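Supplied in structure tokens, the structure appears directly below.
The complex is shown incomplete by one protein chain, all other protein chains being positioned as in the whole.
To keep things simple, chains are lettered A, B and C as they appear, and every chain counts its residues starting from 1.
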Amino acid sequence: AGAQSSSSPPGLFGSLPTAGTASTGGTISVGFLTGSTPLTIFPITADTDASVYTSFSFQYDFFVPLYNGPEGATQEIDYAVSVGKKPTFSDNNQTVTIPLNTNYKWSNGQPVDANDLVFDIDLIKAAVKENPANFSSYTPGLFPADITRISATSKYTVVIHLSKPLNPNFFLNDELESEAAIVPLPSTAWNVDSAGGAHLDYTNPANAKKIYDYLNKLGTSVATFGSNPLWKIADGPFVLKTFNTTNSSWTATPNPDFGGSPKPAYSELEGLTFTSQTAMLNALKSGALDISSPLDPTYAPQASTLRAAGDSVYAYPDLGFFDAIFNFKDTTNHFNSIISQLYARQALAYLEDQAAYVKGIYKGAAVAAYGPVPSVPRTPFTPSDAINPPYPYNPSKAVALLKSHGWNVVPGAQTTCTKPGSGAGECGAGIPKGTPFKFVWVYIPASEAPVAPLTSEAFASEAKAAVGINVVLSQKTFNFAFANYNDAAPAGAKYVNDWGVNDFGGFTDDYWPTTNSIFNTGGTYNQGAYHDATLDQLVHNSVFGNSASAVTAEASYLAKAVPALFMPNNDLIIAVNNKVGGPAASFLALTAYQDLPQYWYIKK
Amino acid sequence: MTGYIVRRCIAAVIIALGVAAVVYLLLNFTGGSPAAAALGNHYNKITAALWNKQHGYDKPLVVQIVDYVWNAIHLNFGYSYKQGQSVAALLNEDAGRTAYLSGAALVLALLIAMPLGIAQAVKRNSIGDYVATGVAFTLYSMPAFFLGLILIQFLALDLHVFPAFVGDNVTTTWQAVTHPLEMALPIVTLAALTVASFSRYMRSSALDALAQDYIRLARAKGLRERAVLTRHLLRNASLPMITLVGLSIPGLLAGNIITESLFNYPGLGLLFYDALQNLDYPILLAYTLIGGILTVTGNLIADIAVAVADPRIRLD
Amino acid sequence: MTGMGTTGVLEVTNLSTQIRLSRSVVEAVGNVDFAIGAGETLGLVGESGCGKSMTGLSLIRLLPNGGHIVGGSIKLRGLELVDLAEDDLRAVRGNEIAIIFQDSQSSLNPTMPIGRQVAEPVRLHRGVSKSEARERALEVLELVGLPHPRERLDDFPHQLSGGLRQRVMIAIALACEPKVLVADEPTTALDVTIQAQILALLDDLEERLGMATLLITHDMGVVAGRTDRINVMYAGRIVETAKTERIFAGMRHPYTQALLGSIPSLDQDRSKALYTIPGLPPDLAPPPPGCRFAARCPRATEQCQVEEPPLTGEDADHLFACWHPVDGPVERSVTIPHATATNGRAEGDRLLQVNGAVREFPVTAGVILRRQVDSVKAVSGISVEVGSGETLGLVGESGCGKTTLGKLVVGAEKPDAGTVELAGKRVFDLRRGALRRARRDLQMMFQDPYSSLDPRMRVHAILREPLQIQRVGTRREQDEKITNVMREVGLPLTALERYPHEFSGGQRQRIGLARALMLDPQVIVADEPVSALDVSIRSQILNLMRRLQVERGTASIVISHDLAVVRYLSDRIGVMYLGKLVELGSSDDVYHHPAHPYTEALIAAIPVPDPTVEKHKGAVAIRGDLPSPRNPPSGCRFRTRCPRAQELCAQVEPLLRPFGPGHVAACHFPLQEPVGTAEPEAAHGSAG
Partner (left out) sequence: MTELGAEDLVGGVPSLGSPNVPTLAPEGGEVQVLASGWRLATREFLSNRLAVVGLGILVFFVLACFLGPLFYHTNQTISNPLVTDGAPGATHLLGTDDNGFDELGRIMAGGQTALEIGFFAALMATVIGTLYGALAGLVGGIVDGVLMRLVDILLSIPLLFIVLVLATRYSATVLSQSLIIGLFSWLVPSRLVRGEVLTLRVRDFVVAARIMGSSQRRLIVRHLIPNALSVVIVNITFLIADSILLIAYLGFLGFGLTFPTASWGDMLGNAQQAVESGYWWLVYPVGICLVLVVMACNLVGDALRDAFDVRLRRR
């Protein structure tokens, strides 16, 4: 099955730990950064906790999700670590039948069955009804709002009826499998609304709400994580043993009732907290920590020292994209009109020397990316544009493009529009004569993303030196930029003219990498208010259509349309103490924020 | 005496209330929206208005300030939406460790600075004095993180004398106390921040005292030099230090932010630093407020201590 | 070469002490010889900076940084101290030789109870227990006349008045019954009344304990009555030594002569100028060759410039170092031109009139908003007047309100009640321009010549400032005026380009005077014009002021705690006590026929530079300290220290009653019978 079969994929930075031979016993420790320590153990995760990936890997150590992935470096569902088997779609893609594995059982002896999945979805519905922010994977109109009925048709089969036809790939990969995924919950034990209270009928929405409120309250109360008997009813490879509230470090022991395989061979899994990546590395070097959390690419140069200290260091990107989004509403210097012009976006794209960024800034720990679906890691949906970029680095092409559209290009100074108008060879509608090509570029500080300032600075330098485009850099914290330099947020209106480009980070893709809600008109994350009818249709196909290649078409279109400046897809660096062994795939999965600690062991 | 203390305390309370109001205003002015922070992706006009109403952010600023101060008096500093806990609980968790770190650093700084300052004053303009002055100035001019970095690089990573960071086994204050080796570098870093200014101050204060006639008189009585220093000089020269210690509290707290994040030590400074990255306003507010109150209290205690220790200060 | 043979407890021969500075070496003491026998008191006098203190400090080798003994010997009953090991020397310090430091106000450790400070040397040298040492401390504190010593053992120094602190200092010195006591200016910082008490105490103790005492002072009056012998020091050398009476009656060194001649005495003829010594003592780093006094000596010849005179004399009992010795005191005969025409005040001439002036300073407390909790009654209803051309003197102990009254007169303070009128006009009720113009007529000269001059202004700017403010004259006229005034006060024009700190104290005081004169005021208030100055400089300034009084005819108020100074300069004298005017009259009346017991006591307390007078003075008339001006005693404020006080004094406040023409005093039991009854006007202090 999945995890054991992967070997070193192309584009891997460094080398994976060797498998060795397993011994029994011992402790393996995993590092966390303060600020991304587990905040919730109850697997229905609210928005406020959702960007903290460790909450999920922490939860999944104890509770096996319906669908989990990826399979090593392959961006697909790994059925070996999922409760569900591959579902079938029927009735014009409106009925989904999900068969469950029969080998999982709860610590209280109950099997993990269809009711447990129904229980989870009922609770999710209750949570969303209370406040959409309670379920971080919620997208308006989609899961769970698109479910009309859900029923357990047999002990291990669940049937879901959808209100409208959905692309099966979309429903499986983006809705049933996603970060804050669907996790079957112990419906016979957790269906209570108070400690020792009566077991309630959770199919009654009122009860579901009560149960959700109760569990959610306990699930975010870190002080009782370690002691609450509810959380000991687990079906995952581990059971939480202790949780130290002061620094959120924790220990877990193998779950004797774990129905999957392999069963953990060592006796304790430990989560340790560090205030910085540097502190974590120091701990690794001194042997106090076994497995790091994903590190920034700026740590790439340290690979050699770490290796010298006897650690394995490897890096691989997560599926997703980084982009600096254009603000199509920024009227400062008519930037909205300029950026609406495809040629202007193309010119900017030509200025990105991604190869140099990867080499000089990412120190090799990244791959160039030119669209929402990167070339690495490879998915079945990667378009050819991802491999052969439509606008590779070429400043002279940028110059030529601008010149041919009526701009007076003055490298090193300020390029201005000399031929206003919307005809051919003219700047475009709404750009008066003399308009400077100039905008504010917002990026986040090095303390939050070490490369962000550097790539922003490199781009700004190039734009000015080569084409005379003036990029005014402005640093804002992630939270500030995300909440305010965002046309899709209510607070954004106040700041709409404060920014032209927002390089706040990027998005993680689901295994069906549609940009629904990111680039489609009205999408909740369409922060720059990009509007393109063609794209809207393509996204619609990806979500509601039936084509298995819809998402490739969408990605290919976006790579050419440049709705944002795509940035290199950076690697997540993982360092592992050589004493730890395991199948390569289990280590590769770490680069996608997936912990599969059951595969690891202490080498003999 | 009691009258003085009572009056001084009332003044401190008024200043502390002022601090709370100013801090609230300041953070409000910097334009953080707690609703945006709390609601995340689902932040929109309607949810925000609802949320603001629920949490009292729709009231006039003055009322908000009064409410905030009122709640702060009751040790209720609000709720951290990012961390999902009441701020008071978060602070409570970390306060002990930070107090230990700062306290130990302060004590260490005093233990070094007081004898050093006196020795420098007694042997002034000697080679030793120059060297000590030079070192003091260097330390005083060194950003704490730079010093910490050098210490980590040389003492921990190169020479392996101390651990480079505070390990996971130090989670309670008591553990911090019982792991002196792990705490050595953070304490030294933090202490170095203050030891320099303390010893400079002690030196000049000791120089002043040495020039006083009562020192000459003590010698004229036939006292040994050591007795002159311990019985007559020490107390008089140390009096100004009390005030300085009170004044050094903000510096220590600021140093905590640096030191704690540098050495992986979970304390208030780190809490603040994380909150800053997350724009976790309730924590920012509370920490700044506590910093202010500690400063006020520090000054208050220093004033009272000086009054107790210095018989010249008239208390009526 | 010593005059005392070998019987001395302490014998100092050929002592030389230097202070090494970074750039120079100060030869503070050079070839000094003296000896003191048991029970004997040796006086060491001289101007400031002549090496008196260094001599005293050399005896126990407690010199300032860089100071060390470079030669000679100090023998304490045969024990050589100069090269004694530090440890052994410690056994001598505080035990056999005790010292009372100059400026003793800061000699007590402010954070240690006085009992422990007194007990400290006892424990150290006697090796006794804590409680025994405490008992001894009690004993000596009683000995030095500290009232209620048992209760005060645990007091801190700041809780004691200056006089009591000095007593504690003496107690510390005497705690181990030393053989030798060095008293360095033991009374300089104290008021005359307290000084008299302390000197009497020292006298008494020397006699009872049989110590050898070295009494260091610059005040010839102090040594006159209390020493057996006097050494006169100048620029690090002993220039003359003899028995006290002989020094005063038949000094041979011109310096000694000048020193004595420049002190105004109480019976000084005001028409005669004071004797002065020109210039300043030399810098001792290094000292000039030849006779060190030569540069200031009227008798100096070629020889004096190059050859240093040895300390010799006709007999071993009177030695002096001079090539051209004088013979006895100088006859003061220089008359001040026109001075004889005493500026008697014409009846009804009231240039300046102060009516019932009251000034109380609030005492505040509270940290946030300062509340007034009490007030210092600095001036409590004083009425005086000054006629044109007349000089009024104000005397009284420190803190009695003299300066405050002076400031009220010139408008530097606002009275809380009462008025100040100049030529019948209430000038300070005027506004703006009129007020500014009125201010021309009232100027002040300050006590501390340094702090009264802006350290960042050149003299030229300082002198021009009043003219600028008052918009008097063109630039050229102003410069002319400045030149004239500079000449008047005797300063070279080169001084105009300099900053205040580059001047000596006397020169600064001249600048202060010049500034006061710039506007040709009608009244000048001179607040302690000479108290910060050395004797020789003091007489220069007094002569100058006296001359200007005569030449310019400006009315003035002279404030001083020194009755002799006030008497020399004033036509009339007012005596103040705790914010009240207790006596007012012509100088002669006040001095020769005082009506108020306080005036009498004050006069009696002043040490007179005449051994015969001084040695036969009676007991100290005033006891105790000045009460706090925050809550002055009821009734007569002097009653708590008055030997004549009775019931009545506590209940009824005495009014000013006439005792002759222009002579009033406020006392229920005066020293003489009042003439007539108190008229309302008299009660306000004007001459009736």
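By our rule, a contact is a pair of C-beta atoms (placed from the backbone, for glycine too) under 8 Å apart; a residue touches a chain by one contact, two chains touch by 3 or more.
Since this is a predicted model, take the numbers as computed values, not measurements.
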Give the labels of the shown chains that the missing chain contacts, considering the complete complex.
A, B, C
Looking at the whole complex, which of A:H405, A:K476 or A:K603 touches the chain that is not displayed?
A:K476
Which is it among A:I28, A:I121, A:L281 or A:A589 that touches the chain not included here?
A:L281
The one residue from C:S375, C:Q470, C:S531 or C:S628 touching the chain left out of view is C:Q470
Residues of subunit C (touch criterion as defined above) contacting the omitted chain:
22, 257-258, 273, 275-280, 295-298, 300, 326-336, 368-370, 407, 410-412, 435-437, 439-440, 442-444, 446-448, 450-457, 465-466, 469-470, 486-487, 489-492, 494-495, 498-499, 501-504, 506-507, 510, 515, 519, 540, 543-544, 547
Under the stated touch rule, tell me which residues of subunit B contact the chain that is not displayed.
14-16, 18-19, 22-23, 26-27, 30-32, 130, 133-134, 137-138, 140-146, 149, 153, 250-251, 253-254, 257-258, 262, 272-273, 276-277, 279, 284, 287-288, 291-293, 295-296, 299
State which residues belonging to subunit A touch the missing partner chain.
276, 278, 281, 298-299, 301-302, 305, 353, 356-357, 359-361, 363, 445-448, 450, 453-458, 460-462, 464-465, 473-477, 480
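Definition applied: only the chains that are shown with their structure count from here on.
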Just how far, in Å, is the C-alpha centre of subunit B from the one of subunit A?
40
Gap in Å, rounded to a whole number, between the CA centres of subunit C and subunit A
89
Where in subunit B do residues touch two or more other chains at once?
none
Touching two or more other chains in subunit A are residues none
In the complex, subunit B residues that touch subunit A
33, 36-45, 47-48, 81-85, 93-94, 97, 152, 156-157, 163-165, 167-168, 171-172, 260-266, 270, 274, 276-279
Residue positions on subunit B within touch of subunit C in the complex are 7-8, 10-11, 14, 212-214, 216-224, 231-232, 235-236, 239, 309-312, 316
Help me check something: in the complex, which residues belonging to subunit C touch subunit B?
60, 62, 90-95, 98-99, 101, 103-104, 106-112, 120-121, 124-125, 156, 158-159, 169, 172, 365-368
